[in-house]
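Handing you a structure now.
Every protein chain of the complex appears in place save one, which is left out.
Showing chain A:
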Amino acid sequence: MQILWINIIMDGPPAQSLGVEPVDHDVLRKPPRKVTDAMISKRLIINMVTSATVIVIGTLCVFYAEMRDGKVTPRDTTMTFTCFVFFDMFNALSCRSQTKFIFEIGLFSNRFFLVAVFLSIVGQLAVIYFPPLQYVFQTEAISLTDLFFCFAYCPIILFVFETKKIFERPNEYRITRMALYQKTIEEFSKLLQSDTIDLKKLKTLAFNGCPANSGIRSLTWKILLNYLVLDRTKWTLHLSKQRELYRGYIRETIIKPGLQSSCQSAVVDHPLNCAPNSSWAAYFKENEVLLQIDKDCRRLCPDLSFFQCKTEYPCAEIMNQEAGFESLRKRIVSSSLKVESRSQSRLTGRLEIQSNSKPSHQNNNGALNSASDDNEYEVLAAGCEAHWEVVERILFVYSKLNSGQSYVQGMNEIIGPIYYTFATDPNVEWKEHAEADTFYCFTSLMTHLRENFMKIYDNSEFGILGRMQKFLNLLKKTDKEVYDLFDKQNLKPEFYSFRWLTLLLSQEFHLPDVLRLWDSLFADQDQNFQFLLYLCCAMVTLQRDQLLNGSQAQNIRLLQNYPPDADVHKILQKATELKRIHHL
């Protein structure tokens, strides 16, 4: 009977109430379960066996203790029976969550469970103390002390399980990471909201990485690249001034020559004019530069769809189709016209009209790319501008304003991550003006990198060759073995580090890693990107095992295709270490 009773009160209300346990929202944060995983996992079986063992041992202990007086009385069975029931109740309590502690999910959070357990306990007490039921179940009333003893003894099972949960906590690491992330955001926000920003502190913080997916990185870069002054109160005025200035630049540089000649009529400027002072001649000359920019911008970050998507803030002048403004890409992409041919049929005398309704697109350099090109470069609907077109415009304006330097292939790779950061800023007020902000930050960045892109500086100390030599000297100091190996295998730095140094490692890693690297790079800016050299040395040093055992061909291949999945944090750590030890 007692066994039957246990069955009823355990499989009844308490087990049912476990089914209506309130939802644990942390389940969503865990990775999805594999479909092929067994429903009865090993863990579940272990839990079952453990609880069974503990309950059995506990109950038998009680029974043994009661049996020591030598006689089998109903008291023994009652004690054992009650203990077993209480064990079950506490077991049910700990079963409410497989991973969380009871006090985490709240002792009283499941009302049904409380009600069920209460009813079960009441039932149990009734069975023990109510005489008719005593007769049915052959139990005996036990004293209050004994009852308390059971109540105090049975939580053993609860303790066992809670302790087990402590050891099974796999997500502890992730929880602390989450807390750390929140803490970093708080620190940055506090720093960035003060009226005068402490640049040194910001640099230290930024060196350890800006938190992603918040507006913090975009704001930090604007400050580190000297676009925003440290006095926060002056920002609004400064920003509106700069943005107006940028719009002025656009109007100056992207206007069509045909409109201007209406004022002066002395000598007509015509499109076929080759004279150097002709605005048409200048227009076509800059089209050559534009062609290069266009080609480069179309394939910015090809593995991201971001640059091919349309921007929410296209250039107003172009969208309103103001006279003289046209989308830059239209200047160089020529298309053939929609043609209708009308001919009189000689046989019937009727007029036949044929038309080709699908005009094909081709580039101005003469190559005819047919339908396949249409699919490659999907043209957005009229009135839309893709992000790469915005970048194209920024680079075009930059090249026109810096005609000494013009545009060199590679600048698009540097502006890409900057524009991406600004245009994905969650704050709308910053996102709206991403184009103008990118222009200024890019200009500021280029003042440091300018020498890398100009041919005349190539052989000077500041040019790219000089930097590669500095890198090599640093490598000699930090890792003599690898340096000697490169020397022996004739691995000149031009073979691999040229791209690293000119493009600030933007081509070596995936975009999120590049952004992280640039956080540290910009935060170290006052030393003219010396940190970049340390980063390159770190990259080489971390691959030293493979390099030392590889042939020349293998090493070149490894260095030129540096594994993009390499752990960027390790590289940063190593570079910081190297910087501390060796000075340039």
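Everything below uses one rule, namely that contacts are C-beta pairs under 8 Å (C-beta built on N, C-alpha and C of every residue); 3 or more make two chains touch, one makes a residue touch a chain; residues count from 1.
Everything that follows uses one rule, which is that contacts and distances are computed from a predicted model.
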Assuming one chain is omitted from the figure, identify its UniProt name from "Vacuolar protein sorting-associated protein 29", "Nuclear cap-binding protein subunit 2", "Palmitoyltransferase" or "AP complex subunit sigma".
"Vacuolar protein sorting-associated protein 29"
Using the document's definition of touch, tell me which of A:168, A:244 or A:340 contacts the absent chain.
A:340
Given that one chain is not shown, which residue among A:271, A:426 or A:512 touches it?
A:271
Touching residues (missing chain, whole complex) on chain A
256, 258, 261-262, 265, 268, 270-272, 274, 284, 287, 321, 323-324, 326, 334-344, 362, 364, 366, 368
